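First the structure, which I've put down as structure tokens, then a few questions once you've had a look.
Here the complex is missing a single protein chain, while all its other protein chains stay put.
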Amino acid sequence: MTEINYQLLKEVIHSRPLESHKGNYGRVLTIGGNLNFGGAIIMSSSAAVHAGAGLVTCATYRENLSALHTIVPEAMFVDLANDQQITAALEQADVIVIGPGLGESSAAEKIFKKTLTQLQSRQFLIIDGSALTILSHHQNWFKRFAKQKIILTPHQMEWQRVSQIPIKKQTDTRNLAVQQELQATVVLKKFGTTIYHLNRTIAHLNVGGPYMATGGMGDTLTGIIAAFLGQFHQTTYETVVDAAVYTHSALAQKLSATNYVVLPSQIIKNLPNFMLSASLV
Amino acid sequence: MTEINYQLLKEVIHSRPLESHKGNYGRVLTIGGNLNFGGAIIMSSSAAVHAGAGLVTCATYRENLSALHTIVPEAMFVDLANDQQITAALEQADVIVIGPGLGESSAAEKIFKKTLTQLQSRQFLIIDGSALTILSHHQNWFKRFAKQKIILTPHQMEWQRVSQIPIKKQTDTRNLAVQQELQATVVLKKFGTTIYHLNRTIAHLNVGGPYMATGGMGDTLTGIIAAFLGQFHQTTYETVVDAAVYTHSALAQKLSATNYVVLPSQIIKNLPNFMLSASLV
Amino acid sequence: MTEINYQLLKEVIHSRPLESHKGNYGRVLTIGGNLNFGGAIIMSSSAAVHAGAGLVTCATYRENLSALHTIVPEAMFVDLANDQQITAALEQADVIVIGPGLGESSAAEKIFKKTLTQLQSRQFLIIDGSALTILSHHQNWFKRFAKQKIILTPHQMEWQRVSQIPIKKQTDTRNLAVQQELQATVVLKKFGTTIYHLNRTIAHLNVGGPYMATGGMGDTLTGIIAAFLGQFHQTTYETVVDAAVYTHSALAQKLSATNYVVLPSQIIKNLPNFMLSASLV
Partner (left out) sequence: MTEINYQLLKEVIHSRPLESHKGNYGRVLTIGGNLNFGGAIIMSSSAAVHAGAGLVTCATYRENLSALHTIVPEAMFVDLANDQQITAALEQADVIVIGPGLGESSAAEKIFKKTLTQLQSRQFLIIDGSALTILSHHQNWFKRFAKQKIILTPHQMEWQRVSQIPIKKQTDTRNLAVQQELQATVVLKKFGTTIYHLNRTIAHLNVGGPYMATGGMGDTLTGIIAAFLGQFHQTTYETVVDAAVYTHSALAQKLSATNYVVLPSQIIKNLPNFMLSASLV
């Protein structure tokens, strides 16, 4: 097990080549946000934009359109009820986030299944929130994970549902065993978040804290991971995922010096400045 | 009668335990916001998020959805017209706020009655604004208060309606007598806000001022009280309510050093920083 | 003719009495904002809130509800299409603003006529924008101005329409003559804004500049005048209007030290701080 440290950020968040354009920094597609949880997918989308993704499209319901455009006019919109638009958006994306605020309706299951079915080997898929719960009800869907680049971002209870390992028994050994079977990267969010990679390495986080225990924190993380995977290609994607997760918590820790609770919106706003600082260390 | 002082904040706003998650900091449900007064419940919800509540759900009408998600994407939404969703949300909450911008329609009465009927002894219920007026029309509802943890936050005119004590006769002795009958904590908002507790103690506020005399100020207070009750459990809930009310006015007073009028939105934005400062005194 | 100066602000923007509540600082009703010009009435409402009005209600169409609540959740909403609600709102207001973004439809004419008909002698009415143009088409409406407290805020072209004095002939003498006939205060917005009072005094502004030549600037002024009239009662209302107009331009001038163009939103945001500074001179 290795500790991720600040030095890793400098390695991953490199200077951009002068001759480049938004197409070089990843097309991110975020899928989620039902009538009750629209804020979740908006925060994921906004985090992706602020973390440097080239182009971000948010697939959600019309009810969330105004808030999406107001919070982050840089993001585009696809109507989650429009099958044809979803098909095209899935086709074009480099990185897909599914789950924040998606809910567990049959419509949600359907869009998730469609996403898995259409998934291309060149694409990254980050599975979070409601999508993890849906996944736990469809164990046969895991067989689609083989040879794909899939990242699960469960908290402990979601991991229990997915892995069938009760929280109290979630040791690195047991977690790694199931994770390897699943053939997905697992970012297990907890006090001391741990990342289980496909190459069997385990990365551990020593930053972050209880000022992050607030709704929307995980949604924000998905956007950061997506943006990082979309734009940073010099190193292995294991390293990039580690750097994204570290950025999220290290920035929260920095903000906790002046805030009792660190809100996702605050983290998102400070990403461009934090990433620059990290790249200049 | 005791004066609440800044030192109390340090006692209540303690360092969070390292191993904790958003579930430890309270599920707050805010109920209100009709077509005319949507801003009220949004400010209550946003105050709850910024004051550190773990999870905040706002039950309001669809017309207020976009503004809610834009102002505070961290909050979730429940449709106030959807009885089934309301039942579930009431069931799960740790702290409920009812009243900001709710209005006094028969639909408002119905949702309030449902809230009282479903109320569990483990839950806190904060009653504000329109809900206080509704309450004054249904004196028989008070009998449901017995053995519940209920906080009323009237200004003087609302307290007159509820208590039948004319403003000019609202002395501590009379207020306490009625408050004890009602079996609810009463936060009487005025110049020198006074809190009447179930244990017969009376707490008095010597901070705040007329820069707070602006619409939405009371709505904001409800969110702060809710967040504090949701997350601080080391001391009695009397102490926690005192600290929440003090935080609201002390922060306003601090902001009045640079603002002629202190707007609720300004207070809300500064809560995370103020709470940290208070916890470090 | 007198020059308004900064010292006047200190006279008007006094310390608030400790024992006071939002009801003491004025109920402002803003009427306007059709489908095309919703931003105008939102800026007027937000300016009123930020300038210290106790309670602000915005009567506009439903299409503008989300933006209103997002920009200024402290303001309440009344549906301009709901005659009954408008009647009640007109009845309760202390200060009414009509015109920003109202348009010149027959519905706009109807609501304006209703406002004039219902107007009470204790109320102030500020007439701006589209409402001035409507007024110029209904010269017989002026007879309703007698013994009312009415403030017109035309720019030069609007004043030409209302007064029938061509811009080039708008001298103080001619302006005053017509203004006295109309029996309304006239704030004539131009380079060197001039205010014609019912008592025949003329006040002149020597602050402000071309950085204010941007859409929404006049809408913002209406909100400031309304808030000042709602809360400041120690001096004559002539003095209060002068102070409001001066505040608007003096604050713009201050912001022009760091901005090539000063946007209304920027002025609004800085009102609470500017008013405090002015009161402490």
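By letter and in written order, the chains are A, B and C; residue numbering begins at 1 in each of them.
We adopt the following convention: a contact is a pair of C-beta atoms (placed from the backbone, for glycine too) under 8 Å apart; a residue touches a chain by one contact, two chains touch by 3 or more.
Source: prediction; values computed, not measured.
**Student:** Of C:63, C:91 or C:181, which sits in contact with the chain we cannot see?
**Tutor:** Counting the whole complex, the residue in contact with the absent chain is C:63.
**Student:** For chain C, which residues reach the chain that was dropped from this view?
**Tutor:** 35-40, 42-43, 46, 63-64, 66-67, 70-71, 155-156, 190-191, 209-211, 213-217, 256, 258-266
**Student:** List the chain A residues touching the unshown chain?
**Tutor:** 13, 16-22, 24-25, 49-56, 62, 65-66, 68-70, 72-79, 85, 271-273, 275-276, 279
Convention: only the chains that are shown with their structure count from here on.
**Student:** Between chain A and chain B, tell me the centre distance in angstrom, where each centre is the average of that chain's C-alpha atoms.
**Tutor:** Going by mean C-alpha positions, chain A sits 34 Å from chain B.
**Student:** How many Å are there between the centre of chain A and the centre of chain C, using C-alpha atoms for each centre?
**Tutor:** Those two chain centres are 49 Å apart.
**Student:** Two or more other chains touching the same residue: where does that happen in chain A?
**Tutor:** In chain A, 66, 70 touch at least two other chains.
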